[in-house]
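With one protein chain held back, the other chains of the complex are shown just where they sit.
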Amino acid sequence: ADLTVGFSQIGSESGWRAAETSVTKLEAEKRGIDLKFADAQQKQENQIKAIRGFIAQGVDAILVAPVVATGWESVLEEAKDAEIPVILLDRGIDGSPDLYMTMVASDQVLEGKVAGEWLVKDAAGKECSVVELQGTTGSSPAINRKKGFEEAIAGTPTIKIIRSQTGDFTRAKGKEVMEGFLKAEGGGKNICALYAHNDDMAVGAIQAIKEAGLKPGADIKVVSIDAVPDIFKAMADGEANATVELTPNMAGPAFDVLEKFKADGTMPPKQIITESKLYTPADDPMKVYEEKKGLGY
Amino acid sequence: MTSSRLLPFYATLVIFLLAYAVCVIQFPNMLSTRVLGNLLTDNAFLGIAAVGMTFVIISGGIDLSVGSVIGFTSVLIAVLVTWYGIHPLAAFCIALTIATAFGAAMGAVIHYLDVPAFIVTLAGMFLARGMAFVITTDSIPIAHEFYTTLHGLYFRMPGGGRLTLIGGLMVIVFLAGIVVAHYTRFGSYIYALGGNKTSAELMGVPVARTTIGIYALSGFLSGLAGVVFSLYTSAGYSLSAVGVELDTIAAVVIGGTLLTGGVGLVAGTFVGVIIQGLIQTYIVFDGTLSSWWTKIVVGLLLFAFIALQRLLVVLSARKGSSQVATP
Amino acid sequence: MSGLGSGLRKAAPQLACLAVILFFNWLAFPGFFDLRLQDGRLFGSLVDVLNRGAPVAILAIGMTAVIASKGVDLSVGAVMAMAGAVAATMTVEGYSLPVVLLSSLAVGIACGLLNGLLVAVLELQPIVATLILMVAGRGIAQLITEGVIVTFVEPGLIFFGTGSFLGLPMPVIIAAALALLTVLVVRRTALGLLIESIGVNRSASTYAGINSRLLIVMIYTFCGFCAALAGIIAAADIRGADANNAGLWLELDAILAVVIGGTSLLGGRFSILMSVLGAIIIQSMNTGILISGFPPEYNLIVKAAVIILILLVQAASLSGFKLLLRPGAAATARKAEA
């Protein structure tokens, strides 16, 4: 292989993350890139170690999916000293843009906004009490997706978030928390919609709603983010109403600019923002499900 | 000095050297000063916290609050420096004071309420992390010129490796830890508590003072690790250093310290920390392991180290004396 | 048996804690104690507490035995993930329910056996011995599922998570049955005594002829079995195996449950039922936090506060009990002297 690229991945904490990893590997294989993969087990310190390790090995480029926005200065400085280009995946970092070549990311606030706007449209002026399943407390998608959603509903006083708890991005916690919400809100009668920061929690919550004798998708609207295959199945069954896609293919564009840069030194733009596409049952969910199934979600 | 006490330490050391040699044969790049410098820098906060954990474990206790205290300290410092414009040095002092007091309070509860350290420090772990969340859930970058100055302080080794300030600090903390453990009365009290609390009490060891002191020390060192972490990342983030307590416990135990208390060496912990760093470096250099194989291989290597260490200890113990050691 | 009365008295601090927590839950949500019957099945927050607490209770049952023998098992969370992964993937591949269940439990038993051998034969410290599987086990679980959440629709398996029997959710039934069975086995045979004996003084127990090695291996194996059972329930509950998150950090909850139940981490005297009570206390707290409506940033602080409260209640009632006990004990002592 003519290119050796180090990839510091956060971990494998969710289906989406696993898909991103496998898509990255696929893309690298397609282009004949030798990919050095390091899983950080959700720890920033491990990511920093991995980047240092890549520098010590003298790779040609480094991909990082930063677990958090801060704290990369000194290690990226080292990469810069060693003249190794760095590309950020999924999200940006605080700090000088000189430290990296480009970032390929989604706009997390926008994701929340798209979900919120869908709900505003769907509720069409009717009273709607929303319960929110947050991601892991303190994680940037949880903060941003909450922010975006709140921005979107800010102008609509009929829509209110009545309860908000963390479901840690997991199915099990999503289900447990939803059970609590249902009990606390008169068996779910007061709840009009559920907003989950990711699909996994939504899938868990859908089960809780069903077990409480209500119909998800109808009695309680379900909107979430990520667009993992299982939510399309739920959509096909009429149990989920909308999801906002976060593409797992961040590496494709990254490799593209990298190859271009290696070929003729073209500097890419500083930000490559992926699309935050909204899917609803109108989009033939079963087809999308089949498409996405093989991607390693 | 008898060797029986040092046996696990030597075993660990030998294993480390062997493992390092194996790594170097596979990846010659690993012999660079860069890798050595990285081992020190990247594990600095872990090592500093592990020194505190060593004392706690030798005394027969455990401190699960380590990771949370690191996270809390880093957030506190970031907030003090960026939001309130306090000079980093002053922020360090404030953070260290709070961390030390926090540890001392846990020690006091452990001693006076006579409840297991496990629960008390578990509550401490929740509390410290919760406090960090309450301060802020955002990650806050620290852009103070003092930090820039500190980052500039490193010794460039031949070959491009850097001996950084925090790496050096870890080494100093280890040296100080060794002195405390073996050359102070407080150190001997720690071993005494771990050996047998009742006997220690009957022999006139100040149990209350020592217990509180141990957890205060661990709190202080966790706070210091937090300071180092904040220097390392130039940021404060409430979710940082999650689960670090398990890493430190593992490092301490790999270093030959018995969790039952009374037996162990600070120097062993150093080797334990470096061994853990080595495992990770190896995996990064290898670069082919998937997320799950990473975990499996870490587990297997951990097992290999521990089993080998155990084997060496048993073998040389058998050679040395007739007694069969039953822990 | 006069056991009930003295048992209740021993459990008084824990029961008091539970009462306090339930009271606060009721304050936060007045409908907390409401129960209703729907389709022959009980619904209500109290049922939720039991249902959600069941996996930790099951873990705590195994963990109690391990801790009583002066050990600890950090790998239970990872074993849960593995068992769930095996159950889900095999179900998806079309194996029949009994085969799936047996294989999944066998995985747990094998893991427990491994832990037991490391502790008893290689004489590794329990915390390190089980740390190995804690790290590697989750990796193995992910290897089985290839990092994906494997979803299944087989109703037989799902029944273990969300079905109901006698009006109660299956997890509750399973946990209760396991607890009773374990108590029966442990107290109707000499196992309980032998476990306590090796936990207090392994050397003396060996001198007395107890096969402590075998016993320790058995204990860890049982703990692995419990973990697998909890893993199956957890997977069945969400109709899928989430290798990354199933059982994550639950080992801490299980240990906490055991310790709240009054079993010392130094080994020795233990009570399975008290550990189950500990698990219920923890879950009441968690459920309370969920329905309290506090922002989630405060979750951990509330948790810490509750644990501190439990400690205080235990410490206070312990010294209170000593005072209460004194006159009665004095009387019996006098009788014995005469």
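As written, the chain order gives the labels A, B and C, with residue 1 at the start of each chain.
Here, a contact is a pair of C-beta atoms (placed from the backbone, for glycine too) under 8 Å apart; a residue touches a chain by one contact, two chains touch by 3 or more.
Just so we're on the same page, contacts and distances are computed from a predicted model.
Student: The complex lacks one chain in this depiction; which UniProt name from "Cytochrome c oxidase subunit 1", "Sugar ABC transporter ATP-binding protein", "Na+/H+ antiporter subunit C" or "Inner-membrane translocator" does that chain carry?
Tutor: Answer from the UniProt record of the missing subunit chain: "Sugar ABC transporter ATP-binding protein".
Student: Can you list the shown chains that the omitted chain is in contact with?
Tutor: Taken over the complete structure, the missing chain's partners among displayed chains are B, C.
Student: Give the residue, chosen from C:L35, C:V153, C:A204 or C:A316, that touches the chain omitted from the document.
Tutor: Considering the complete complex, C:A204 is the one touching the chain left out.
Student: Could you tell me which of B:F72, B:Y147, B:Y189 or B:Y237 touches the chain that is not displayed?
Tutor: B:Y189
Student: Residues on chain B that touch the omitted chain in the whole complex?
Tutor: 1-2, 4-5, 179, 182-185, 187-189, 191-192, 194-196, 198-206, 262-263, 321-324
Student: Counting contacts across the full complex, list the positions on chain C that touch the omitted chain.
Tutor: That gives, for chain C, the contact residues 188-191, 193-194, 196-197, 200-201, 203-211, 215, 268-269, 322, 325-334, 336-337.
Keep in mind that, in the parts below, only the chains that are shown with their structure count from here on.
Student: Quick one: do these chains touch in a line, a ring, a star, all-to-all (complete), or other?
Tutor: complete
Student: Using mean C-alpha positions as chain centres, tell me how far chain A is from chain C in Å, no decimals.
Tutor: Chain A and chain C have C-alpha centres separated by 34 Å.
Student: Roughly how far is chain B from chain C, going centre to centre by Cα mean, in whole Å?
Tutor: 30
Student: So which bits of chain C are touching at least two other chains?
Tutor: In chain C, the residues touching two or more other chains are 142, 147, 297, 299.
Student: Name the residues of chain A that each touch 2 or more other chains.
Tutor: Counting only residues that touch two or more other chains, chain A contributes 11-12, 18, 21, 137-138.
Student: Spell out the residues on chain C that touch chain A in their complex, using ranges where they run on.
Tutor: Residue positions touching the partner: 29, 31, 38, 43-45, 48, 52, 142, 146-149, 151, 162, 234, 237-240, 242, 244-246, 248, 287, 290-291, 293, 295-297, 299.
Student: Can you name the residues of chain B that touch chain A in the complex?
Tutor: 27, 29-30, 32, 34-35, 38, 41-42, 45-46, 133, 137-141, 151, 229, 232-243, 277, 280-281, 283-285, 287-292, 294-295
Student: Show me the residue ranges of chain A that touch chain B in the complex, using the header's touch definition.
Tutor: Touching chain B from chain A are residues 6, 9, 11-12, 18, 21, 35-39, 41-46, 48-50, 52-58, 68-74, 94-95, 136-140, 143.
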